[in-house]
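All protein chains of the complex are present and in place, except for one that has been dropped.
Now for subunit A:
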């Protein structure tokens, strides 16, 4: 049985949902359906789309939006924020350590081979001091829930987490559609995120910055799947939306080509991957980056957010070490739980995994996007047998996790309210002044009955996420 966040076993509204459910029971379903169409039209008009390249012709699609909010109580949220803050602090301390003294390796908490042989490690970052000491200015921590007080971190996103524009637009849409709801129920605001992002980035300005920091958002361009978000954030922050060919290195600074000549940029919120950032220092064939930007960065001429090389912190192979990492840097037990993970490199774990393949999810350590993965409960006997051989041949290439019973929240389906599985991505801002977590985050929902896949590329949708005021 799955934990439904709105209704308990008796079909009664759980505490955070009581006021909403009171309102909902007086609404007629035709009106709600009309609202759903209005929301669709609103998203189309504002152009909140993402690009898909499934066929030869690039197409813009809407991410399905469901109008039933996902509601979190003040108490639940307070506990989550403590855990998220602790985890993000540890991530930054870990990154500093890895690119400097590597105490954690010497302490034997993380195996050296795991770091040294990791593709996400950026050796050029060794000894580099990022401005303000911040590595991950923006973090998305993906959480799943399995019970009343059971939250797990599914993964950390320490590179360029996306989706925050949906969080903001979902709320705007809800405010437009149901103003009366928000006058009756006190929901924590999210609309100041762009302002906070701007402040947070400004506070991380490099030594070379004099005066008010000039901020740019670096996008790969119009055809990137998240272009809408890049433009949205630049617009909301009052920052410049730049592409690689707008920028060049001059006089030890990175400067953008304006109508009046070249002007230095102080902080670059980049939505371009490490590899493509600088053709002189990384992938030479990259057309998206700026030749020489990394040298300027190393010399304190620009802040790059997030810092290059942060991928080592959200690597799958390291995930299982996160509880130790958190404890090592904060001196306290991790508040947020990891999903139990068996490292197949370990002989005892391997035998457990081999005995229970049909119930487990087995992932390739360096895989992504669901490739090379075995979902035990959904796999055939033949697939399991084939996977068993692969696993035995290269145990250290795999980790295994139990199949999680993700919580559900109802969506408005054709037949009426129907439970669907959800996850949650809160957005965390880190600056030298501290850590700020926007109440709520992005709730992703699997729109298909029974599906555990919430990714938008797989037809997943989103919901507005409410954190109730105390």
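Assume a contact is a pair of C-beta atoms (placed from the backbone, for glycine too) under 8 Å apart; a residue touches a chain by one contact, two chains touch by 3 or more; residues count from 1.
Criterion: contacts and distances are computed from a predicted model.
Colleague: Out of "Alpha-E domain-containing protein", "Tungstate transport system substrate-binding protein", "phosphoenolpyruvate--glycerone phosphotransferase" or "FAD:protein FMN transferase", flag the one the UniProt entry gives for the chain missing from this complex.
Modeller: Checked against "Alpha-E domain-containing protein", "Tungstate transport system substrate-binding protein", "phosphoenolpyruvate--glycerone phosphotransferase" or "FAD:protein FMN transferase": the hidden chain maps to "Alpha-E domain-containing protein".
Colleague: With the missing chain put back, one of A:25, A:45 or A:414 would touch it. Which one?
Modeller: Touching the chain that is not displayed is residue A:45.
Colleague: Could you tell me which of A:10, A:183 or A:259 touches the chain that is not displayed?
Modeller: Going through A:10, A:183 or A:259 one by one, A:259 is the residue touching the chain not shown.
Colleague: Given the contact definition stated above, which residue among A:166, A:193, A:227 or A:321 touches the chain not shown here?
Modeller: Answering carefully, the residue with contact to the hidden chain is A:227.
Colleague: For subunit A, which residues reach the chain that was dropped from this view?
Modeller: 44-47, 222, 227, 231-232, 234-235, 239-243, 245-246, 256-261
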